[in-house]
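Notes follow the structure.
Note that one protein chain of the assembly has been removed; the remaining protein chains are unaltered in position.
Per-chain numbering from 1; labels A and B assigned in written order.
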Amino acid sequence: MLKVLAKSELGQFLDKLKQEFRVVAPVRRQYGKKERVEYHPVENSEEIILDSQPDTPPKKFFLPQNERLGDELEGETDLEEGEKETLIFGVRSCDLKAVEILKPVFLDDDFTDTYFQKKLEKTVMFGLGCSSRQENCFCDSLEINPLEGKNVPVNMYDDGEKIWFAVRDKELEKFFADLPDGDAEELEEKKGKWQEEFEKTAITLDLPLPFPELKTFEAPFWHKVSANCLGCGVCTYYCPTCFCFGFFWEKHPEGIDRWRTWDSCMFPLFTKHGGGHNPRETQKQRTRQRIMHKFSYHPQNFDGVPACSGCGRCISQCPVNIDLRVILRTVEKYLKEEEGVKSSG
Amino acid sequence: MAGNENFEPKILAFLCNWCSYAAADLAGSSRMQYPPQIRVIRVPCSGRIDPFLLIRAFNSGADGILVSGCHPGDCHYLDGNYYARRRFLMLKELMQYAGIAEERVNFTWCSASEGKRFAAIVDRVVERIKAVGPWEGFDSRGFIRREEEVAGGN
Partner (left out) sequence: METNYSEISKKIQEISRKLLEEGRVDRVIGFERGEFTGEMTPVLVTDPEEAENLLFNPECEMMLAKYLLDYGGSTTGIVAKPCDTRAITVYLAEELIKRDEIVIIGINDCQGLEENEACDECGVRNPVVADEEIGQPRQEPVETDIKDDLKDMSLGERFAYFQEEFSRCIRCYACREACFVCSCEECFVDSNQPQWVGFSVGLRDNFTFHLMRAMHMAGRCINCGACELACPEAINMRALTRNLYRVAQEVYEFEPGLDPEEKTLFATYRLNDSEQGFLD
């Protein structure tokens, strides 16, 4: 089912959705001098931004930065029932892929993270095909199709004037019933054009996944690629796939709460032992851990899928403009050279 | 806020061992009356008080603080309170600029013989803090942005 919607009627359409869902979409916010696009509950359809990648990933809806897990007396708290389902409107392929990457981590057969699971169950996502390359993104280099979101009931396209909806779910069809049908050929043509644009600006990464751990771990390039890293947690906190967290207890006048919050492998405290020893003492080791986790350990454990969806947020947000693509190129080059030495020698 | 008749403030008083704590002692043994709202913490020297402790006091819900050391020149450790003086002035400026009423952040000097003065100071501090009302905490407005995400994700 292919439907089209003029952008001017978006408000009315969202009102319909709002009756059943809590609608969240990328909206523009002004913070001081900085303009940001972030996922927020929609109040006014005019503030929705579909032509620019949101600065923060939708990860926070499944894995909030702070999550209260209960208190010392009650034990674990149950999630609140009866809330409206959340509809995230306009999630790009990279972020959809990121959720797919998170799923096997939290929904493991042996242990299921119920907090994550329940949040995921109460969320519906509308995919959004990208019509242009965003700042620093490279999902197509990681075999992700920027135009086609996977595992979503509805995939949208924004051509500037109209929004196209490719509806794949029968239950959701009722919302689209009164919209005019779209011309499939016209959309294909548009997608073809966008595809071409992507191909023109693509960078090819020939990465052996997972990275051979033994060959790369002690490689000399790590010092160079991490030399300018400050050691802040921006890259991991803005990453749609980084999922490391910590538990702690917090005291307040009424008692003690148990919390789960994000943690980052870029902080020295992340690995510091109670006895004072820190196995990852230098920034070089910590940077290596971040890259190796994404491209070696994760694919080793999860069918060769890297824990990176190429959204490029770590590159855009980095205070010193460290580029993940440059690091990947360096690894690629190093492995090729090693290969060459071996075969010739 | 202000004007709350029944408001009994919680005030943390950091007193140096050599002068101000002795002054409090003197006030007590001389049977002088002063308000009971202060909780005294005895420290070796006003120069040893980390400003973080004072910020932390507000984090933990104190309505105000009082720091008192030896008069400049009388420090048991010669110059501890001279260092403290700079730190406290800067802390006071910082707190006030961040929007925390200066009435809540009190610094003074009290020698071991000034029991009467100590009682008067506590009187004044309690009045000052009563005038600005209870401290509502740094998070008097809740999480703001974070709240909607956490609540909505459930």
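By our rule, contacts are C-beta pairs under 8 Å (C-beta built on N, C-alpha and C of every residue); 3 or more make two chains touch, one makes a residue touch a chain.
Given the structure is predicted, the values throughout are model-derived calculations rather than measurements.
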- Kindly name the visible chains that come into contact with the excluded chain. A, B
- Answer key for A:174, A:224 or A:333 versus the chain not shown reads A:224
- Item | Interface residues of subunit B (partner: the chain not displayed) | 51-52, 55-56, 58-59, 72-73, 79, 82-83, 85-102, 106-109, 121, 124-125, 137-146
- Message: Could you pull out which residues of subunit A are in touch with the chain that's been left out?
- Response: 31-34, 36, 55, 65-66, 136, 203, 224, 227-228, 230-234, 237-238, 246, 248, 250, 259, 261, 264, 267-269, 272, 315, 317, 319-323, 325-326, 329
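Criterion: only the chains that are shown with their structure count from here on.
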- Item | subunit A-subunit B separation of Cα centroids, rounded to whole Å | 46
